[in-house]
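Yeah, one chain of the complex is gone here, protein chain that is, but the others are all in their spots.
Letters A and B mark the chains as written, and numbering starts fresh at 1 in each.
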Amino acid sequence: MKGKSVIFAVLLGVICLGLIGTQPAVAADRVLTINIVGNSLGVHIPYMAALNEILPSMKGYGKPEWTRIKRLQTITQSILTGSVEVGDGDAISTLRAVEAGADLKIIGNAFMHTSLVFTVNGDKVKTFKDLEKPGITLAVNSKGDFTHVLLVGPLQKRGIDMNKVNVITMGGSGARMRALLAGKVDGVPIHFDQASDVAKKGNFKVMIEPAKEFDAFLGEVWIVSSKWLSKPENQRAAVDLLKATVMAFRKANSDPKWYAEMYRKYGTHKKMKTASDAEIEVVRQALGKDIGCWPENMNHSLSVYKELLPVYKSAGAVKGTVDVSKVVETKYIEQALKELK
Amino acid sequence: MEESGKIVMVPKTGWNVKAFSQNITKYPHIVYPLSFLFGLLVWELVASQLPNVVFGSPSRVFIHIVNATISGVLPNAFLKSIRHMLLGLGLSLAVAIPLGFLMGRNETVFHMFDPVVNAIFSIPSITFVPFLIIWFGLFFEARVALVFVMSVFDVLVTVAAGARNIEPALMNVGRSFAAGRKDMFFKVMIPASLPFMFTAVRIGTVRCINAMITAELFFAAVNLGEYMEDASAFFDAPAMLAVVFLLAVFGLGAQEGIKWAEARLFPWHVRD
Partner (left out) sequence: MTKKRKLLLQCTGIFIVLAVWEIIGQHLGELLLAPPSLVVITYVELFLEGEMLIELAKSLRQMLLGYGLACVIGMPLGAVMGRVRIIDALFHPWISMIVVTSVAALLPVFILIFGTGFQLRAAIVFVASIGYIVLTAYHGAVAIESRYIDVSRSFSASKVDQYKKVILPALFPFLITGARLGLVHAIRAMVVAEMFIITGYGGLIFQTGLDISTAPILAYLATIMIVSIGANVILRRIGQKVAPWYEARMRAA
């Protein structure tokens, strides 16, 4: 029947189009598949430059195929089945995954500390004690993750009873910021380069600066699965990825012009593309010098994790059953640093 | 449909597959559980192929459900989640049924608003979320609003289609008996519309159960949504699957319940 063959042809065409659309390009160079966080702000610039400029300039590597992911824990989840090789995720979700039975390794830092600051609605929250009031709501990304830890740690230090503080979880920094501006929540974590914008829109002030509260704080880390790491060519790739990151760190610390160029190129916020040199330099100084987000030797070591584990435990982030020495893999960064000498 | 009502005799010489399959469907209480078992087997098979940390086999999920039910956490969360679902469903039906009738019986209204309704129907519900946050906040009101938005157009389209297609023969019979407007409405139109009203309620319920958990994942995570988020953050795959599975079973129960109610109350409705 004419009708039947028409439908069949259309459906076949649809499926064919679908299949064609899903074929990845074949590359001669090594193209790593990486999942990264949703937005690239000031603190993310060096590793974005490492992925997009420095790594491809190394022999045998093409530009990595990176995909942005809305939530940090999703990045860790995506590594589990090997559909993606490297994840730029967070340490806490990795530790949790390992506690649940996954076999993952953290090989290095994409940056240290955090450029997040906790911003509150100045009309409703004037002192720390105000946070215990029943009508006040704070929003973090996910329960027990680092956005939660950066809140809990400082508050506990100041004797605030966390049971009285109303914290809700809501994914997406954009949604959280919108909710803050619309007066639906009273405090959210925002990257400090956006905090000044937010402050212009109303009485919003920065209440907690993690850099001032924590000596060492983990930012985003490079995560891989042990299975991936067992292959020699991937071990090589790991070292090279870390080398590129370290080179980017060092350049960001020493070369303001390069950083400014990368800032405009890879920033995802519209304002970043047209920022002036002076504005960018303020960001670079704050992140690089004051907070220390890009250590010259990456500072990826077991001691940092051992120091932070009790803080994570008390914030309910991890159960504490994990043996960090099995998750934290330092031999690749050691190799990378050796090769860079 | 196949011949119904009579039991086909099995020839003495052996198994008759056709007879078997015809007979067995006489006993839905056998086939239903069989279908479940069949599905569970497939699930078990899939689970054995995947690592434990990403998926859960039926046994692990059931153990989780039992534990969570005994501790009361899961039923508690479920009962709280149902509130915004029911309110949203109620509002949806209250708005969409009259409007759908109006659209279905009045050609002018129909043609005026049909393109608009179809256009808004095609918008993904997640994109309503930023607006709903701004207008309704992050909590109960916003959840009800999302449940409403996700179901009202489906119900509207169904009621309008049904109202448009009421058998003209029925209306003519009413007219030839000189029925007044009130009689036409209550004694002809309402009974004639019951079949598609039930369909509309069923479709609305399906969408509302879907929206129930969606709302708790897009706004402030509470109740079941919070349960799922925590499970997801801690890589507890059985817990995540438990919630999905329970909601699916709930949805199945709701749909079957509505079908059963219709069959009992109005056995003359010619349906499946």
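Points worth noting:
The working rule: a residue touches a chain if its C-beta (ideal position, glycine included) is under 8 Å from a C-beta of that chain, and two chains touch if they have at least 3 such contacts.
As the structure is a computational prediction, the values presented were derived from the model and not from experiment.
When the missing chain is restored to the complex, the residue among A:Lys63, A:Lys124 or A:Arg178 that touches it is A:Arg178. Contact with the undisplayed chain is limited, among A:Leu32, A:Ala49 or A:Leu80, to A:Leu80.
The residue from B:Ser57, B:Ser92 or B:Ser125 that touches the chain not shown here is B:Ser125. Which of B:Glu44, B:Asp114, B:Glu167 or B:Asp183 touches the hidden chain is settled by the complete complex: it is B:Asp114. By the touch criterion stated above, the residues of subunit B touching the omitted chain are 1-2, 21-22, 24-25, 28, 31-32, 34-36, 38-39, 50, 53-55, 104, 107-108, 110-116, 118-127, 130-131, 134-135, 160-162, 164-165, 206, 209-214, 217-218, 228, 232, 235, 237, 240-241, 243-244, 247-252, 254-256, 271-272. Listed by residue number, the positions of subunit A touching the unshown chain are 1-4, 6-7, 10-11, 14-15, 17-22, 33, 35, 38-39, 67-71, 74, 77-78, 80-84, 172-175, 177-178, 181, 201, 268-270.
To be clear about the criterion, only the chains that are shown with their structure count from here on.
With each centre defined as the average position of its C-alpha atoms, the distance from subunit A to subunit B rounds to 39 Å.
Contacts from subunit B toward subunit A in the complex involve residues 50-54, 129-130, 133-134, 137-138, 219-222, 226, 229-230, 232-236. Only residues 73, 77, 80-81, 93, 96-97, 99-102, 137, 139, 142-145, 168-170, 175, 178-179, 182, 184-185 of subunit A touch subunit B when the two sit together in their complex.
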